[in-house]
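The complex is shown incomplete by one protein chain, all other protein chains being positioned as in the whole.
Moving on to chain A:
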Amino acid sequence: MGLEDGGSAAGAGEGGGGEGERFRVLVVDDSPVDRKIVERLLLRSGNLFEVIAVDGGKKAIEVLGLNYADCSVDLILTDYCMPEMNGYELLKAVKEHKLRKSIPVVLMSSENNPQRMTRCQAMGAEDFILKPLKAVDVQQLRHYTRPAAAAAVAMEAESAAKADGKRKLPPMKVVGENKGSERQPRPRLARVAVS
């Protein structure tokens, strides 16, 4: 994955790296200060996350490779207010894409705007976190992955790809466990009651 201007990739290897799966988080924020802090919060969360950080929605679209079948992003953590393509528009692009719609999207904003939050949740956002992020916010992010749904989409995409003669998808990572058939309860960070 080639990340050029406005993007950087970092793993949790600074601490020696460990065995086991890590969630790959795509951080999208036009503020270099916020990108740096969020990235650091993620990398310090017990070897849970790998981070790709980009400076806007358009770069995020490139990283997500919406024209390609395979994608190894497990979670998108995006700022809401960004120029050119804001967080809501990115969320919409992801949720309206056949192959990417299962990727959980969490939005961040410095503004407590209920209408904005409702709009994002209606479009399928997992959550809406107020900035500045804290360590406890980042710890909660692992609960947003939905491996059962992701695997189902991957299998469907693989069947479609085979039928179309396109290249095979790599096996989808299972990044967490869903106990039981029900979706995990929404974490306490949810700011809006969904009616």
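Just so we're on the same page, a contact is a pair of C-beta atoms (placed from the backbone, for glycine too) under 8 Å apart; a residue touches a chain by one contact, two chains touch by 3 or more; residues count from 1.
Please note the rule applied: contacts and distances are computed from a predicted model.
A.B. asks: Refer to UniProt and select, among "Histidine-containing phosphotransfer protein", "Alkyl transferase", "Phospholipid-transporting ATPase" or "BBSome-interacting protein 1", the name of the complex member that is left out.
C.D. replies: Options "Histidine-containing phosphotransfer protein", "Alkyl transferase", "Phospholipid-transporting ATPase" or "BBSome-interacting protein 1" considered; the missing chain's recorded name is "Histidine-containing phosphotransfer protein".
A.B. asks: Given the contact definition stated above, which residue among A:32, A:46 or A:114 touches the chain not shown here?
C.D. replies: The missing chain is touched by A:32.
A.B. asks: For chain A, which residues lie in contact with the unshown chain of the complex?
C.D. replies: Looking at chain A, the ones touching the missing chain are residues 14-15, 30-34, 36-37, 40-41, 44, 81, 83, 110, 131-132, 134-135.
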